[in-house]
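Note that one protein chain is taken out, while the other chains of the complex remain in position.
Up next is subunit A:
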Amino acid sequence: MKGIRTPEQEVARFRSRLAVAGVVALVCFGLLAARFFYLQVMRFDYYSTRAEDNRISLVPVVPNRGLIMDRNGTVLARNYSAYTLEITPSKVADLEATIEALSALVDIQPKDRKRLKKLMDESKSFESLPIRNRLSDEEVARFIAQRYRFPGVELKARLFRDYPMGRFGSHIVGYIGRINDRDLERIEDSEDTANYRGTDHIGKAGLEKSYERELHGATGFEEVEVDSGGRAVRALRRTPATPGNNLVLTLDLKLQEVVEKAFGNRRGALVAIEPGSGGVLALVSVPTFDPNLFVDGIAPQDWDELNNSPDHPMVNRALNGAYPPGSTFKPFMALAALMSGKRTPAQAISDPGYFDFGGHHFRDDKVGGHGTVDMYRSIVHSCDTYYYRLANDMGIDLIAQTMGEFGFGSKTGIDIEGESSGILPSPEWKKRRFKKPEQQKWFGGETISIGIGQGYNAYTMLQLAHATATVAAGGVMFKPHLVKYIESASDGSRRMIEPQPIKTIPIKPEHIETIRRSMVGVNREGTGARAFAGAPYVSAGKTGTAQVYSLKGAKYSSRITERLRDHALFIAFAPADKPTIALAVLVENGGFGAESAAPIARAVLDYYLLGKLPAGIAPEDPGAEGNSGDGAGE
């Protein structure tokens, strides 16, 4: 340990340490000087040659982006090559004058100018930005003849992304757009900077975003000899780019189209899943949008239109919209009752048409009640009283626990971004959700409406379809996925996305059978009978009508009266004995589930099981790429 020193000793030691620091600094600078001497004198010849050789510049070769196809090979996203006119703002003295002069040669709309303005705000001044895309051959020729007049303006041959199916399936496919600062940061984070040299577009939404890694491919590079001005003279060596992989989806685009057309002008969502694999057959959110608008920077006018529409076409309702399930919740409640032993199938109640709890009168739809109601009748006739009483007997904790098993209230893990987890109500949830102590308390009366799928219940159509598929598969839960396999564009090899069983819920086969039989009854003699009259297959279903709605982030302003109507829901699977498809559908403000949602489910099953197309949709034309589907029918 040091002893206490006099101030003079302190100062002396400080000065000696200054001397040490001075010596260390000198040594370090000496080291640097030696390094400079080594590089600049001893290795001068070598580096001088390297600098000369640096006439050889490395130019990135941008890979072709992978295609996206549905299960039948219908192309949803592809590339095509076209000329684009690009301006580098920092190299242009007077931007306005240049654009003015250019517009004499090529057609430049006010829309193009606005888009350039927007791009300039989002990017750095030395980046080259498109002023006009997809030039005609004539325009190309005119510009080339005059190009000497336009320093800083370049003609570039580029691959463009094209979505031939337009608005069909656009919520799934998503779109690409120009790389912005936020994307750039993400690229830097994932140490992908080198791979994105030369790439100026990136997936922004949907599968284009979720599968960016697969679709992008690996950038190659070309060694190019450049002249003293830095312009390429000839290519010397080339490491080709590896094109991005193609995505082949489990999706059936024709089915998607059937559904989107069946919705007409109504808003809503539908998810159809293959119960034995989790493969998503259709994932619809209407209204949709045209992804082609986004590829080269969306025009502000188009953006305002999409963004300010009261119909919110940009929201993916199937993944992100959480809705109360209404009576479609009842089969799951019944199953939960069987699993927990709270009910047997034969156990019946006498329904007076209401259920009293804590001084509150919970009413059934049917005045006077349904009479004697066992489990089968409770589902077939959608008896509320049965479920009020059941919910009360089970208690909220048991309900929340069993419904959680079916995936309600948690993300399904589907391979596309933007999934919402919905709300599985429970006393714990309420404690987390609300701040004030008086709001945090769970009331017994709240449990009662949970039993019929109302109250705080809010789930996505994906979750509802997922749970329906799980019941259809006898309790085996598969992870929903949209991509069937990933195909290498260079050698055609396929990487299958294997069905991933998440878990098997221990349900006795006879319990599943009770529910199945009841849901078949719905479509045969119950609330779904009208919509399924005359169907040549046996299907299982359940109607639902939801009184309240909460669409995340959306505020409805106009057309209040129509928009205060109930949401209509329907869940189904078929064929009932060996299900190959399970679905959940919601029609926003559609009124009764039996009237507006069930016919859409019928159209889906008719097409999927029988190949029957509703009027107005062109039949499948196998092998024809980019089949537009806008034809007038047979």
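Simple rule for what comes next: a residue touches a chain if its C-beta (ideal position, glycine included) is under 8 Å from a C-beta of that chain, and two chains touch if they have at least 3 such contacts; residues count from 1.
Here is the rule we go by: contacts and distances are computed from a predicted model.
Asker: The chain dropped from view, which UniProt name applies: "N-methylglutamate dehydrogenase subunit C", "Ectoine/hydroxyectoine ABC transporter ATP-binding protein EhuA", "Peptidoglycan glycosyltransferase MrdB" or "Autoinducer 2 import system permease protein LsrC"?
Answerer: Going by its UniProt entry, the chain not pictured is "Peptidoglycan glycosyltransferase MrdB".
Asker: Which is it among A:Arg15, A:Lys111, A:Arg147 or A:Lys508 that touches the chain not included here?
Answerer: Among A:Arg15, A:Lys111, A:Arg147 or A:Lys508, only A:Arg15 touches the chain that is not shown.
Asker: Determine which one of A:Arg197, A:Lys342 or A:Lys430 touches the chain that has been left out.
Answerer: Residue touching the absent chain, from the options given: A:Arg197.
Asker: Given the full complex, what residues of subunit A touch the hidden partner chain?
Answerer: 1-2, 4, 7, 10-11, 13-15, 17-18, 21-22, 25-26, 28-29, 31-33, 35-37, 39-41, 43-44, 46-48, 50-51, 54-55, 57-58, 60, 90, 185, 188-189, 191, 193-194, 197, 219, 221, 226, 230
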